[in-house]
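Yeah, one chain of the complex is gone here, protein chain that is, but the others are all in their spots.
Let's turn to chain A:
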Amino acid sequence: MTAVQPKGASTAGADAGALLRLDDVTVRFGARAALDTVGLDVAEHEIVCVLGPSGSGKSTLLRAVAGLQGLDGGRIVLGGRDQGGVPAHKRGVGLMFQDHQLFPQRDVAGNVAFGLRMHGASRAEQALGVAELLDLVGLPGAQKRAVSSLSGGEQQRVALARALAPRPRLLMLDEPLGQLDRSLRERLVAELRELFGELGTTVLAVTHDQGEAFALADRVVVMRDGRIAQSGTPLEVWRNPADEFVARFLGFDNVVDATVTGEAADTVWGKVPVPDGTRQGACRLLVRPAGVRLVGAREGLACVVTARTFRGTHVAVRLEPPGGPRLEAACALRDAPAVGETVGVAFDSGDVVVLG
């Protein structure tokens, strides 16, 4: 295991725990700002996941930290040192590319050993390191295999082993599990989290998949158009999306205009109870599907069921209210109404969120 301890694990703690700090980082492509005064701290041993739709600037963020993309403004500090002018290969960070970018001319061992070779490891050290890493990622004995003979999941593991080999102080993952099937993805997320915890690796990952981000990260950063829209623990972000963009990106579509008076809000869906202490006045209101309760057709808001989607633990029911945007409700399997039925809808204040 010693071969893969992060290099700066004990030394860089001086800088108040922040291994990586971005100050007002700006990158422009022509007139468009891919990164617009982004500020971000990543603490030692922390796993941070940047989440955002494609084109939100998340890959550019990684490339900027890696030194593959020059800055048009701001600075990047790594381990207390400004990285301006430090070339990519001297930064000591690892980057796992979206499509892995394994070297097709080399076999698995050649790929994993590449970073060790660049750092002047002897042949014996390389062989030892490669064997250890392949064990670690669950591909023991794969040294001689050709890259082209690997399955997607195996390529993934080799790419991870290759990125970990030179013991980067910061490991960056670009859509790490993007191309894998669901079950493999879920297993790998758990494995990765365990592995990073064990190694104490500091990780900065980007993904557009919220499930992946929430499962992997200690902290989630949501990006929109080159700016950070929200940053917090997965639970915080899930519970209190900062604005409508974040809410919709997380898959919450029950958003409506509202006017809060006392303990309820007036909406096109009728009165919706809000949590205690909610700011009074006009706002945008989110009701999470779990807070949309189905009641008898005569009580509450009468809606027609237009679709049902089986989601494993519950059924997502799509409802057409008499006015206003459509609603989504999450309900238990046995209670799910059939398409075409008319049901009544009531709202739980616990799942109602006022958006900023």
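Quick note on the criterion: contacts are C-beta pairs under 8 Å (C-beta built on N, C-alpha and C of every residue); 3 or more make two chains touch, one makes a residue touch a chain; residues count from 1.
Assume contacts and distances are computed from a predicted model.
**Q** Missing chain's UniProt protein name, "Isoquinoline 1-oxidoreductase subunit", "Anti-sigma factor antagonist", "Iron ABC transporter permease" or "Heme exporter protein B"?
**A** So, among "Isoquinoline 1-oxidoreductase subunit", "Anti-sigma factor antagonist", "Iron ABC transporter permease" or "Heme exporter protein B", the name matching the hidden chain's UniProt entry is "Iron ABC transporter permease".
**Q** Looking at A:Gly115, A:Gly129, A:Pro241 or A:Pro337, which makes contact with the chain not pictured?
**A** Among A:Gly115, A:Gly129, A:Pro241 or A:Pro337, only A:Gly115 touches the chain that is not shown.
**Q** Which residue from A:Ala64, A:Val108, A:Val137 or A:Ala163 sits in contact with the chain not drawn here?
**A** Final answer for the missing-chain contact: A:Ala163.
**Q** Touch as defined at the start, partner being the missing chain; which of A:Leu22, A:Leu35, A:Leu51 or A:Ala66 qualifies?
**A** Missing-chain contact among the listed residues: A:Ala66.
**Q** Need a quick check: the contact residues on chain A for the chain that isn't drawn.
**A** Touching the missing chain: residues 66-68, 70, 87-89, 92-95, 97, 101-105, 114-115, 118-119, 148, 162-163, 165-166.
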